[in-house]
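This is the structure I have questions about; it appears just below.
A single protein chain has been omitted from the complex, and every remaining protein chain is retained in its original position.
Right after this comes chain A.
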């Protein structure tokens, strides 16, 4: 168990562990025996390992829910829901600004410099970024493009959606926490029966 010390510490600190944020740890977590060992260790702390729908991220959840835990969960849910709109708008902005096929996915590399060059050429993107950066979730107070981008990336890193492999190099890797966010969006849609379609209207059934 001693070799899982750093992993346990990260999990206990509330980190999401995925193949991007900690590849070795994530590999360990694929092993059922190790997962059981970790659960045994966590039991007295009233915690257990949990994962998202596709098993691409691991995090800790409460083992037994008491009143205090429920309070904490509703506060947390409120925060997450509050961050939903800016996060989803950011995902769309990335897709459009970088001319990508799909949304940013775990393992994708993002560079603030790419955004600033696209935004400089494109007034519409520039305005959207400005609006987004000043959202309380990102909280930029600057009117400078580079400062806004810096703040947005900093906040995404703090929230665990991005990882910066080298502190002095301006490139970031999208983590598996994005998968969790998408799963949550799908969950809310299903729970609330929101009229949101995610399948293409005309599909030939090849699969």
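Here is the rule we go by: contacts are C-beta pairs under 8 Å (C-beta built on N, C-alpha and C of every residue); 3 or more make two chains touch, one makes a residue touch a chain; residues count from 1.
Just so we're on the same page, contacts and distances are computed from a predicted model.
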| item | value |
| --- | --- |
| Among "Predicted branched-chain amino acid permease (Azaleucine resistance)", "Aspartyl/glutamyl-tRNA(Asn/Gln) amidotransferase subunit C", "Phosphoenolpyruvate carboxylase" or "ABC-2 type transport system ATP-binding protein", the UniProt name of the subunit that does not appear here | "Phosphoenolpyruvate carboxylase" |
| Sites on chain A contacted by the missing partner chain, in the whole complex | 9, 12-14, 45-47, 50, 52-53, 59-62, 65, 69-70, 72-74, 76-77, 81, 84-85, 88-89, 91-92, 95, 99, 101-103, 105, 141-144, 147, 158, 180, 182-189, 191-192, 194-200, 204, 206-207 |
